[in-house]
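Contents: one structure, followed by commentary.
In this view, the complex is presented without one of its protein chains, the others remaining in place.
Then we have chain A:
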Amino acid sequence: MAKMSKTKTMSSKRVKKSSEGSETKKHVVYDEEEERLNEADVNITSEEEEGDDGYNDERKRQKLLEAINALGVQRKKKLAERSEASVYMSDFTVTAEGEGDKMDLSELIVTVDKNPAVPAKTKKQLKNLEQSKKTIECSLSKQESERIQRDVAFQKASTEVSKWKGVIKQNQRAEQLLFPLNQEPTGPKAMERVVTRWKVQTPLEQDIFALLSANKQPINDPILTPAEEASLSAMSLEEAKIRRAELQKARALQSYYEAKARRERKIKSKKYHKVHNKAKRKDFLKQFDEMIKTNPAAAIEELNKVELARMQERMSLKHQNSGKWAKSNVIISKYDKGARKAMQQQLEVNKELTQKLMTSLNNEEEEEVGSPELMPGFVNDTERGLDSSNPWMRGKLSEQPSERIDNLDFTDEGAVVVGNKTEEVNFEEVEETAEEALLREFGHRRKLRLVQEAENMPVIFVDHDNKAAAEYTSNKEEKQLSEFKSLFQVIANSRQDAEAVQADSAEDANQTDSAQLEEGERIRTPEDVEFLSQELSTDEAPVQPQPIQATEKLPSAALKTGKKRKRKRGTELKEVLTTEAKVIQVPIAPAVEDTEDSDEKLEQRGLIKEAFAGDDVISDFLRDKRNQEDAGRPKVVDLTLPGWGEWGGGGLKPSRNKRRRFRIKTVLPPPRKDQHLPSVIISEKRNCSISLHQVNSLPFPFENHMQFESTVRSPVGRTWNTEHTVKKITKPKVITQLGSIIEPMAREELVKNKKL
């Protein structure tokens, strides 16, 4: 068919050629030759026909004639006769042999009409096809089709290869590459991998292994078969999807729960919460009972948790009627029964929470019996000797020492007054008075301090003078004590301030400093102060003359201050040695050190002066600088040659005119960089020996000199960097394992990269 259509096109071309002039002939001939080449590809036998040119020309002419004939004359149907054996034999007595033979579809489908087996539809289609005048396009030549094939194949291959782009880019950018690529991960390996398979020995083992192998089970039990491992390591898409869905669900659930919890927390109804908590507790108890039976270890843990919660409760100020609300309620509760009840409830809650569990109560029961039952928890705390040794347990105490001391006193007093305090109302009253007294006391103190802060300095000064006397009197007589009450009050106040604020302002610092300095001379000052202040605050309380008693009563307080005292003792020596009263007068604390430093400096300066008494460095330097400046200044060069152009000889000078002509002044150099810097000489000479080692042009990958300099500036060595940094910086780019074969990159790398 291909050939047929070709001949058709050829003939049409030939017609074209004849119609066009001789001008285009060349071109057409060229076309024809190409055509012929194509023909040669299609049918190799035709090559033989085109053996020589003479024959060729003759044939061309014949073809041309035929084509011309074919134009005008009606096509005649002629059935070619088979004259010789042919490869192409048609059953329908149609041959495609011979030049200029053309086939029509109609010729082929003549028999269709007669054949009843062919459906009418097909016949119709064929008729339509017959009527259409379009020529069928000839199939592509072998070269062209091959070229297309190659192109497609190349595209395929190049896309396939392009998959590696990511891996390659990543490896090129990588800071360090480890070869071989698929190294086994370091670290512990499964025992079954390390130990070689052990031999089956006993008959029982033999039986078991026979069974195992019969059922195709892995023999080393925890080890998976390779197939299983592979399937485990490679998570399929479905699995991944399932996993993602699970995660999503979990996240959604979590958010629901969070929302629910938030909603519940917002509910203001106390009753709701009470019921809720009760139910929770009940649940918990039930669980706990079960847990004791099933899982004692967990139960113990739970117990510990409860204990911890109790400790926290004891340490916190919660439920102790010490908050803002409680303080305001103190006043209201006098008249309002509800408020009183609320406060009481709180205390009850505290008690409940701080109560030890009955299981571990054996030895502490006695103590509780001994102590007043309805006292706030923290009172118990202060009395407990064990806790006071633990700094964490004392945390609360150290916050407001004075207040606590006072509190304690009041409660003690309360105990004395009320006797055995089983009655609630009584206690409440006591507490009320205590609170009121406390508040009053604070107001009083604040006032005092305000007054005395204004004239702080002189007060301390005076205090210092009177101190020794005060000490004696405090020990001997109580009458004189009252005179110094106010003074000690000041000291105590200032100290408390210092503890609370930790010397925020300079003034405060100064105050505390001075206070400490003072106390330095007396070793047991803080105790005394505390003792005295306590006495001061409790007016009606019986005076306790011995300080030892006080310390016994306040073991925790003493312990707390113990540390402070120690430190003060350390500094005491110094103070005794160096400081006098005048030092205290200096208002700013750091100035003390400054004066010392300046003294030292002066001394050093003197020493240096003494050592370099002989040489005058500064003038030397100035001279040096002047010399350098002079050297840089333009000089006048005299190039006059005596006797050149005029008479020369002894006693004859070159003429002025000539001298003027040949005196050459050099150009002024740019201003020196150090002209405004009196104490610096900047040499602007280029050092040739260094320039040999300097980079004189910007190296390739860098875009500006700043970039390049930044790479050189930071040091690499361990002299300037920490060990870790050095290791990190000097990491080699490629590491190969000694004695191992590095295989070419495998397909698995591609998969690995995709996973990442």
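One rule holds in what follows: a contact is a pair of C-beta atoms (placed from the backbone, for glycine too) under 8 Å apart; a residue touches a chain by one contact, two chains touch by 3 or more; residues count from 1.
To be clear about the criterion, contacts and distances are computed from a predicted model.
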In UniProt, out of "UDENN domain-containing protein", "DDB1- and CUL4-associated factor 13", "cysteine desulfurase" or "Pyruvate dehydrogenase E1 component subunit beta", the chain dropped from the view is recorded as "DDB1- and CUL4-associated factor 13"
Sole touch to the unshown chain from A:R147, A:K305, A:K601 or A:K752: residue A:R147
Out of A:N56, A:S141 or A:N171, only one touches the absent chain, namely A:N171
Per the whole complex, from A:Q131, A:S158, A:S619 or A:N704 the residue touching the absent chain is A:S158
Filtering A:K341, A:K731 or A:K754 for touch with the omitted chain leaves A:K731
Note that chain A touches the chain not displayed via residues 146-147, 149-151, 153-154, 156-158, 160-162, 164, 168, 171, 177, 179, 574, 578, 593, 596, 692-696, 699, 708, 711-713, 715-722, 726-727, 729-732, 734, 736-746
